[in-house]
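So that we are looking at the same thing, I have put the structure below in structure tokens.
All protein chains but one are shown in place.
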Amino acid sequence: MTLVLILFFVFLLAGMPVAFAIGIAGFAFFLQESYLPLTMPVQLILSETQAFALLAIPMFVFAGNLMNETGITKRLMEFASVLTGHMHGGIAQVSVVLSTLMGGVSGSAIADASMQSRILGPSMTARGYARGYSAAVNGFTGLITIAIPPSIGLVLYGSIGEVSVGRLLAGGMVPGLLMALAFGTTVSITARKKGYMPEREKRAPAKDVGRTFMSSIWAMLFPIFLLVTLRGGLLVPSEAGAMAAVYAVVVGALIYREMDWKGFWRATKASVGDTGTIMLLIALSALVSYAIKWEMIPQTLSGFLLGISDNPTVITAVILLFLLFFGMFMDSTVMILLLTSILVPVIKTLGINPVFFGVVMVLSCAIGLLTPPVGISMYSVCSIMECSVGEYLREGWPFLVAVLLVVVLLVLFPQLVLFLPNLLFG
Amino acid sequence: FAAKYTLRFNHVLGPNHPYHAGLEKWAERVKERTNGELEILVFHSAQLGVEEDILEQMRQGVPVGQNTDSARMGNYIPEIAVMNAPYFVDSIEEVIKVNDLPVVQEWKQRLADEFGFQVLSIQWVQGFRHFMTNKPISKPADLAGQRIRTAPAPIWQESVRALGATPIAMNFGEMYTAIQQGAIEGAELVYDNIFDQSLHEVLDYVNETGHFLLINFEVISAQWFKSLPEEYQKILVEECDRAGLEVSYQIQENTEALKKRVAEAGMTIHTDIDIAAFKEAGLAAYEKMGLLEVRDMIYEQLGKVN
Partner (left out) sequence: MDFLKKAYKFIIEWEERLAGITLVASVLVVMAGAVGRIIGYPLGWSMDMATFLFAWTVFFAADAAWRDNKHVSLDILVRLLPKRAQLIVHMCNHVIIGIFLALLIRYGISMSWITRFRTYQGIPGFSYTWATITVPIGSTLLLITAVLKLRDLIAEYRAARADTVDPKQSIQG
């Protein structure tokens, strides 16, 4: 197992694609344990593709890409700017609201951050916003997307940890809105200080709000549609994902009439790319996951954590600090893939609710996407905004503080996470 | 210090199921009798992987084991599925007798020689399965149009269909919400499952059809088994049978107490059932799966009248 870890980090730092780094390191475990045949890695890799629950991931990704082809983004943007144009730091507020609204369509923080840096970034720079500030706003608000359903991270956690995905998705809703509130407040304070002026003097007329609201309602209904179909087991998450894809086609082709065969194929191609990257990572990490179980590491860790304290809040805090620390160096998907099967049994013995824990765990892992030295979202927004990491950090630290405060709030009041799933699922 | 031989044993049930304690007991006794040389690590909740994958690993000599059932073994020797057909046996004592039959010994031998599965014990009995629904079921016709959750293997599906219901394959954990939402009308289960899944909240009736007495198989890799000293092989089998019978009787005893709790929780235990009619209907499953002949042969060897 030590060899596996060493190889993983060596390959990772040598710039090998993460999926191969983890796959080859895991393969080494089977070379090392002579009684395990080398056909087993093949079997384990394949098994990941044969888990019906994991199909929810490509389905949600596909639905999101199809939704993008309906021209929904520009409608949502219009609505967001009508809502927030009169506030200080108007476009930055648009980014907050847009991430919240897009959250129901996209399940990836990285995609959301880079997309909004591209579409909002140039106008922010033109209005005199510091590049680092725009990078930070677009980057951090992407985190809202992973909490509001659908969420790839929560589907992964639920499938691996055998926790109800429906409850997890519902559990992400309130934290997502809390983050929107926290980031909105942060923008208000920082924009006033920096003198980023509102876009217009007064609130937009109710008529405009109504019109833009109606024109983007189909995207906003999307997460609600998901939760309603998942509620009470009418559909399982993979089926809800398939229905969502069909929903997007119906909205695009029949309601907005903007989707044609070309657009459909573009969405399919984009989904093939997304599925290929995430599924190769998931499939190849099965080898290390197996090694972890074979060596009974969760059982050992459980004993260790119980030795620290038996207070659920303390243990949750310890685990989250650990996740935040490792998140600085590791990819969030890899962390969810490897750590869920270790941590879920542990927190269950400690009486920590696995739905609550899933939401805070996935969020904590994702914060690492925005922090140096290794943060994919951070690098992508910085490269799009053409700013240095130093500049990004100087402007962006209030947003980091805001999201950490949200995590602290959730840990202290787990009901914020559990309220909605309990209401919907009983 | 590490044991000389280590077996990793996987099962799909939760850590609180009596089977888990039973398997741990088995592991403990084997370790004791082999002076710590042979260690069994038990993995609950299918932590080591899905059943089919584990079975394939066994065939390749990986030191793993799995709690499985006759329906699964029926994929390799189709006749074995008969043990999972409606009303095949009536009691744990009968299971013990079945275990000693020459034909069953022959199946075990074939599973080891041809497929690489060493069956350690078939004396792990989970108890009678009953239809649990929201209306009283007295005869097969009452099940018409009722969508009933069952396991996906063909013999399960055909049996539930033969008994009059529409079989639905669905994950165990999804049952509660599926019933609540009306995606299915009920399930066929043992008493243990009711509180485990809080089904008393969504279902009104336990109809004591007792259509299956669920026999489990404890299977490990034959190749690895053969690599053990003969003495250890004997210990492994003896202790597995012993722990299995203990658990089976314990579950049987617990059922009486459970019934009381189920009734207190508001479910009606419906016992006015035309078992003869269900037995008659169940024959269709034997016919469909081509298992009538083997059933008659076993009944003859048992001296059992149907």
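Letters A and B name the chains as they come in the text, with residue numbers starting at 1 for each one.
By our rule, a contact is a pair of C-beta atoms (placed from the backbone, for glycine too) under 8 Å apart; a residue touches a chain by one contact, two chains touch by 3 or more.
None of these values were measured; they are calculated from a predicted model.
Touching the chain that is not shown, out of A:45, A:67, A:253 or A:315: A:45 (per the contact rule at the top). Summary of contacts with the chain left out: across A:112, A:331 or A:395, the touching residue is A:331. Here the missing chain is touched by one residue of B:47, B:99 or B:166, and it is B:166. Hidden from this view is one chain, which touches chain A at 11-21, 23-24, 27, 37-39, 41-43, 45-46, 49-52, 55, 58-59, 62, 234-236, 238-239, 241-243, 245-246, 265, 268-269, 271-273, 275-277, 279-281, 283, 331, 373-374, 376. By the touch rule set out above, chain B reaches the unshown chain at residues 52, 56, 59-60, 75-76, 145, 147, 152-154, 157, 166-169, 183.
Criterion: only the chains that are shown with their structure count from here on.
Contact residues of chain A toward chain B in the complex are 35-37, 39-40, 43-44, 47, 162, 164, 166, 232-234, 236, 290, 293-294, 296, 341, 425-426. For chain B in complex with chain A, the touching residues are 8, 41, 43, 45, 47-50, 53, 56-57, 60-63, 171, 173-174, 176-178, 180-181, 183.
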